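What follows is a set of notes on a single structure, which appears directly below.
Now for chain A:
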Amino acid sequence: MTQARSAKSFSHGVHPAEHKQASSALPVERMPFVSLYTLPLSMHLGAPSRPVVQAGDQVRRGQVLAEPSGFVSTTLHSPATGRVVSMDLARHPNGQYVPCMMIEADPFDTQQFEPAEPIDWRALPIDGFIEHVQRAGLVGMGGAAFPTHVKYKLPEGKRCQRLVINGCECEPFLTCDHRLMLERPAAVVRGAEIVASKLGADSATIGVELNKSDAIAAVRHELPADGPIAVQPLKVKYPQGAEKMLIKAMFGVEVPAGKLPLDVDIVVNNVSTMAAITDYFERGQPLVERIVTVAGPGVDRPANLVVPIGTPVREVLQYCKINHEARQVVMGGPMMGMPLASLDVPVLKGTSGLLAFTEAALNHPNEYACIQCGRCLEACGNLLNPSRLARLARAELYDELHQEHVLDCMECGACTFACPSGVPVVHLIRAAKATIRKRGSKDA
Partner candidate 1 sequence: MSRHESRLLVESGPFLRRELTTPGLMNEVTLALAPVILAAVWFFGIGALLIVIASVAGAVGTEWLFAPSRPRGASLRDGSAVLTGILLALTLPPAVPLWMAFVGGAVGVGLGKTVFGGLGQNLFNPALVGRAFLQAAFPTAMTTWSEPTGAGGLLSIRASNLALPLMSGTVDAVSTATPLGAMKFEHAETPISLLLRGDTAGSLGETSAIIIIVCGLVLALRGTFDWRIPLAMLLSVAVLAAVPWWIKPEAFPSPWFMLTSGGLLFGAVYMATDPVTSPTAPLGAWVFGLGIGLIVVLIRLWGGLAEGVMYAILLMNSAAPLIEQATQPRGFGRGRWAG
Partner candidate 2 sequence: MSEHVEVTISAGGKREEPGPMRLTLTLAIAGIIAGAALASVYEITRPIIEANNQRALRRAVLTVVPGSEKVQALAYRDGQLVAIERAADTTDPVVYGAFSDSGRFVGYAVDAEGPGFQDTIHLLFGYDPDTRTITGMQVLESRETPGLGDRIYKDPKFVAQFEALAVKPDVVLVKGGAKAGNEVDAITGATISSKAVVNIIKAGNAQWLDRLDTAATLQLLLEEQHTDVTPEADK
Partner candidate 3 sequence: MADSKSSQQIYDEFVKGVWKENPVFVQVLGMCPMLAVTNTAINALAMGGATLFVLLGSSVLVSLLRRFIPKQVRISTYILIIATFVTIVDFSLNAMAPVIHKELGAFIALIVVNCLILGRQEAFASRQPVHLAAADALGMGGGFTIALFCLGATREVLGFGELFGVPLFGEHFEPWVIMIMPPGGFIMLGLILLLLNWAQQRRGSRAATQAAGEQVSAHDALPIAPAHDSGHIEEVV
């Protein structure tokens, strides 16, 4: 009760049904290794990685397969011990065919990871630390998959005052971060300690929504006494997991439009990323696997699975017993996730969930005319007027869309969720943004 009162939040937003109870109580289990892994060279934002092995090479689990091809790029490691079968175009979850590396797992290998000596991160200079993070192949694991080390490169004159650890997991259905905080709270806290200390942050705050009170308790238990790390309970609201909303919720500070959290001296990381940092610096384990929540009415056995990166979605779903009612598979959360056109696509570093929906659960609303009821306005955390933007988008008035800050939209989908008329608001906005960007680049 007291927690609820002290809990903070941002303004506007929506409250979708949580649907988390199906998997939130299920301990994380390890998915068995499969025979073939597909690893796109670009599963992060930025330049694709450059391969350093060739078809036919034997690789070990955790071995570097591809090096970063620039600063905004990262390393790719083999998720399993085996052989590089080929390098070819294969289907990415976004529907495009992209260069991928196929790894055939060695069926006779134990696939055990040999822990290495811990790295003395305290002795590292900041540049060395950043290089290590890049070598670990870390990306933001909340979904956007932005290379983590880039966030740590503070521009001249900037400093990171506060480190924010994002444990909101505001998307319905997803429970991977919840389970992680519950089962490995120490790893999260130690990761936060490492990053906060290397960035010279005054404080590190872990923001967790109140629907995960057990996780809050578990993490609190691990906090070192009078350290700079704290846990901040937050009200349950979508899209609180969005960086800027989280900062607003926790500190009441608005990151100026078009700017980054760093402009208000804040760095935001996901809890999973923190655990991965710990794994790397303490055991030498790069990012080769992650926890994925498999849920939805289309699977009979929901689970929180540790899945090697590159595992085909089909294998994961089969493991969780996808049923015949399933009509739609979404990678990520139900609000911002990506619908899959094929199951022959791999789990990526940013894949937090695989959700299978049945016909019955799919809420296909009839589309009616927008009646400008303003419900999307009250949903929009970015304080835009989505109904107006959508209507402007339909009328193809791009200059005005630009003036009304359509590019500020983070496409969280709260507007579409809230719309009683079933208008695909965020879809229209997304298309308009793409057109404006295209026109902008043409002009330039």
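The candidates were selected such that all candidates are chains of the complex that A comes from, given by their letters.
Heads up, the rule we're going with is that contacts are C-beta pairs under 8 Å (C-beta built on N, C-alpha and C of every residue); 3 or more make two chains touch, one makes a residue touch a chain; residues count from 1.
Remember, predicted model here, so these are calculated numbers, not experimental data.
A.B. asks: With reference to the defined contact criterion, which of 1, 2 or 3 touches chain A in this complex?
C.D. replies: 1
A.B. asks: Could you list, by residue number, the parts of chain A that touch candidate 1 in their complex?
C.D. replies: Going through chain A, the ones touching candidate 1 are 14, 16-17, 95, 172, 244, 248, 254-259, 314, 318, 322, 324, 326-330, 334-343, 355, 357, 362-363, 365-366, 368-375, 377-378, 380-385, 387-388, 404-405, 408, 413-414, 416-422, 424, 426-427, 430.
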